[in-house]
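Every protein chain but one is kept in place in this view of the complex.
Order as written gives the chain letters A and B; numbering starts at 1 within each chain.
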Amino acid sequence: MPNFQPYLQSPLVNFNLPAQTVPAEASQKVRANELPLMGYIVLRGELADTAVAQAITKATGLAVPTACRFSSGDAGVLIWQSPDECLLVTARNYVPALLAACTEAFAGLFAQAVDNSGGLTTVYLSGVEHVTLLRHLGVYDFESVTPGDVASTVLGKAGALVCRVDGDGVFLVIRRSFADYLWLLITKAATPYRFAVAKLPAAGKSPFLRLVDAGSPAKRPVAA
Amino acid sequence: MSGYRVHRNSQRINAQAPCQFRFDGKQLKGFAGDTLASALIANGTRLIGRSFKYGRPRGIVGHGSEEPNALIQLETGGYTVPDLKATQVELYDGLNATTTTGFPSLHFDLKGLAGTFSRFMPPGFYYKTFMGPIKAWPLYEKIIRKAAGYGRAPVDPDPEFYDHLHHHVDVLVVGGGACGLWAATLAGRAGLKTLLVDEQNEAGGWMLSDTSAQIDGKPALKWVSERLAELNSLSNVTVLTRTTAFAHHEQNLVQALELVQDHLPLAARDSHTPRERLHKIRAHHVVLASGSIERPLVYGNNDRPGVMTAAAAQTYLNRYGVAVGRKVLLMTHNDAAYDAARDLAQAGSRVTLIDTRLRGAADWRQHEAKSAGVALMLGYGIAEVHGKTSVSGARLVQLDPFTNTVRARGPRLSADSVLSSGGLTSTVHLFCHNNGRPYWNENSQSFVVPDEGRQGISCAGSITGRWELSAALAQTHAAVSAMLLGFGRSTNGECPVSDERELAPTRRLFRVPDGLPEGHGAKAFVDYQNDVAAADIHLAVRENYRSIEHVKRYTALGFGTDQGKLSNVNGFAIAAEALGKPIAEVGTTTYRPAYTPVTFGALAGSHVGDTFDPRRYTAMQSAHVKRGALFETVGQWMRPWYFPKGKETMHQAVDRECLATRNSVGVMDASTLGKIDVKGPDAREFLNRIYSNAWSKLDPGKCRYGLMLDENGMVMDDGVTACLADDHFHMTTTTGGAARVLNWLERWHQTEWPELKVRFTSTTDHWSTTAVVGPKSRAVLQKLCSDIDLSADAFKFMDWREGTVAGVPAKVFRISFSGELAYEINVDACYGHYIWEQVMQAGEEFGITPYGTETMHVLRAEKGFIIVGQDTDGSMTPIDLAMGWAVGMKKPFSFLGKRSLSRSDTVRKDRKQLVGLYTEDPKVVLAEGAQILSTSDDAPPANMQGHVTSSYHSAFLGRSIAMAVLKGGSQREGDTVYVWAHGKKYPAKVVSSVFVDQEGVRQHA
Partner (left out) sequence: MFQIHCPHCGATREEEEFSYAGEAYIARPANPEEASDAEWGDYLFMRKNTRGWFWEQWQHTAGCRKVIAVKRHTGSYEIAGSWTLAEGKEHYLKESEA
């Protein structure tokens, strides 16, 4: 076998966002950028069942969130999606270990973990008008999304999870195949707001931003 | 010359900011703050259009959205907008407008000749006249269409953009007049999230026209600016001007259109700001303070340029500093219009006020008018206006004080303008869009809405029929206080006070009599835009149209861009009179959105061009672009269609791609197939119920083709499902069916079989699928994969294996949609592009050829594989498709659709069934959709036997092939049928629908 050099491409690769990225400034009333190549695991199981909830916590170290909320910790962000579904957003290189931990913790339970890392990506949307931008895109009452909330709703004609960590911005978890459309729609709707593809803020304690560094492909060995 | 500029202290134009503009090529001057209408009047322009049916000369009648005549074409090229009302177009420097009517020219209109013969053009004229011969209908249509309509639709792309904005508020106030402002103030003070929208460029409503109004002891406009200052200071209140609420839907969803940049010169418009913005407002509570509009009286030749409503003349004077004429006749049946007469006289016009009431207005008003120099004539009416393209005077009649008849002839007066006031009509549209009905209030002579509003809606001000400011404010205060109580908030503020003034009763009058039977005198128009005269309504009633909805449709009353804002109540009243019924009983027509016209651009918002609909891409998109793929949309996916090389036609490219695949190796992006992870102890049982075939014995490591039926027994989707573990399956669906199938599984699971322990998780986007297809596919894969034994015995057709491809974890399925040896490599989509390129590189020595959906279609048709939605249409059972092998009739559970397969209709012998067709001439590729006949001499009405569903040229076979559905087709192999297409009948032989490799040797290689 030749010496393969696999490379990963994020769903928004064709926009070449790294080349467009500029420093964040206050004059940019709407800013966005991608948190590329993270890990996404769908956890299925009756969340109201304590055994399932405990198994999830055991495998991920995260508390099971209540409806329309998310919890966070070292493993990443655990987003409530339905009474029997959570989405774990994590670092890409945490995925194999987390999947294994879930398989072990879920033994004997009607629960499962499904890797969806190729199917999703996250966009950070910020700037003073970022809520206005969301109001351009969707019918949800985005002004009511407070830190810790997640809205699973429609932006334009595509689904999205809108998660708020703090007042500065929201994280949009979107599907790979709709990412192109949503990015175009965001940039169009942001026309009045000095839109910029801005450098992501320093990770600090942000449960999402921390995952980018933790899972950066540059920092992980290429499997050959 | 008629209209001219005057200076008024109240005027809202900026005399320091002149604007040059063009109208029908003529250079004219106005001021910032003007509307196009006020500027035109100030320039003495009278003739604005020709009427719809008779080509009669028309001028400006109103001052806002009620204007029926002054429809203009604004700007040119991509910026052009047809049929704007000049009364609503804000003037800007460099504005360019043209008239929309008049053929060949506005001043000489051929249709005007028709007007001369107008007695021959009653309602229903076109229906009655152009009846036969039927053959001539297309010709009639051509001529009539040319004569009809206003304006020209833009043909160039729109250089501006539009967007949408959603709101969720506690209170939406519609209307920024005194009452709306007070409602917003109280809601804002109570801390409620409040939005106020007003259609004008500034709030104030009628206060902008009525200079004498006072609120709380100060000039009304001062009070207005105080309110606005307060509202602007409240962070929970938003005020949007130039924003028209045009539709009210269920649960208080209101749509409003904001004209963001329309008032700016084209060059001054910001390319980063939308031209218009559509607001979608969800409000807990709506306060309708949409006010009222003055309607004219109906009298002879009341459509001559220079005829106007009194309110319009008052507005032009006080708000825009424009006097409509030097010698003005004003006819009224109420007190309020005395204000217009007084103001015009003060500004220097010679005004004769013709009051239809013998006693006239309250004393103080008569006194006020006389002191201003107004000549009063009491107990008179205007029978007929004189002048053709401009008013020259009028003939009066003396009215009987008690009945609506003429008592005696009156004088002829010369004048350059004729105004009338027929009272106010409440703007009840939004109240009625969603099932609300107005009621007739005899006291206010208007259809009004109830004081108490209705669920979720409060009504405030003159919409309730309170014409006096003091009463309107008091009613507003009470209604809003009640609303606040509902929110659990208190009212913070005293009701604003305005003087209560003595009023004389209004005369109940709509059509001013001229002493002649209806239809014998001068035409008296009710609806200007649709040329509906009082006589037409009488005629409609005589022809037995009884319901006002029918009268409307027969005469066209209230259609058009003004939606009958001036004409409806007059029309209803005249119909009531003709029917001999009270107006209340006649009622109104149905109010429907939109209140005022809305551009398509605004409705579309950002859902245009490349974001009209989601365009979904696979991870290999850039690889396909690099190789010159052309794309087609499948569902929302952009899929490579074919990959032309050099100057290849589609045909040539597809032939090359097909042959390369059958003879060596091809590669296709199959990532768009829907993929669903199905897991749980009952997964197998669930599959047994949802698929027509059996799943009990499928071992891990194996795949099976599955057919999904709906409960009617019809094929709704298909795909290959792999057994990952005893309780775990990887299901694939058609590209377009992915979401539908997932919802289908969820619905059956949740509604019928919640006891089954199984879950479905979409993994469509996670997996990137590269299909390597053809005799050399194994050789290609062998170069990339060392940990899967690819030998024919170890990895059989319909097996799947897990391993590593080009260093990436992969699931490889040995399945085939082409009948060739083929492998589908599934990897995490982030590696999709990488894997595709690796396969291309590894296949280079075999001439690996990427192919798209067109070649895929040919390859599968050669094998007789169906495409759900192309070869099926929701009326095909598996039996019809000769796929009985995929139906497990012995399965214990009655799977979805099973019972329907034995219904009398589904077991009919003459059902359409799938067959193959070979045309007699192998070069003929039949048209898909072409009908099939049994005989060559079948004449219409033909006995249609079925139709062609798939048809291609097969390069591999060197001839055309087709799939078709044919009545009783399963028993007709060998028959000759005739396929009708483009006027020709092509003989074809019915054959098996498997054209290539009937034994399936190739895919098992």
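Just so it is clear, contacts are C-beta pairs under 8 Å (C-beta built on N, C-alpha and C of every residue); 3 or more make two chains touch, one makes a residue touch a chain.
None of the values given here were measured: they were computed from a predicted structure.
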{"item": "Residue of B:E141, B:E502, B:E752 or B:E845 in touch with the missing chain, whole complex considered", "value": "B:E752"}
{"item": "Which residue of B:Q251, B:N492 or B:T976 touches the chain not shown here", "value": "B:Q251"}
{"item": "Residue touching the undisplayed chain, where the options are A:M1, A:A97 or A:V154", "value": "A:V154"}
{"item": "Given B:H367, B:R592 or B:R903, the one touching the chain that is not displayed", "value": "B:R903"}
{"item": "Contact with the hidden chain (one of B:T633, B:T649, B:Q782 or B:S894)", "value": "B:S894"}
{"item": "Option from A:L17, A:C68 or A:V128 whose C-beta touches the chain left out", "value": "A:C68"}
{"item": "Chain B residues that touch the omitted chain in the full complex", "value": "249-251, 253, 282, 435, 711-712, 739, 743, 746-747, 750-752, 754, 894, 898-900, 903-904"}
{"item": "Contact set of chain A toward the excluded chain (per top definition)", "value": "67-68, 81-83, 85, 138-140, 152-154, 159"}
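Just so we're on the same page, only the chains that are shown with their structure count from here on.
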{"item": "Chain A and chain B: spacing of chain centres that average the CA atoms, whole Å", "value": "35"}
{"item": "Residue ranges of chain A in contact with chain B within the complex", "value": "1, 4-11, 13-14, 37, 42, 44, 84-85, 110, 112, 114-120, 132, 135-136, 138-141, 143-144, 156-158, 175-178, 180-181, 184-185, 188-189, 191-192, 194, 222-224"}
{"item": "Residues of chain B defined as touching chain A within the complex", "value": "161, 163-168, 272-274, 280, 282, 606-607, 610-611, 613-619, 621-622, 637, 677, 679-681, 757, 759, 761-768, 784, 786, 806-808, 827-834, 838"}
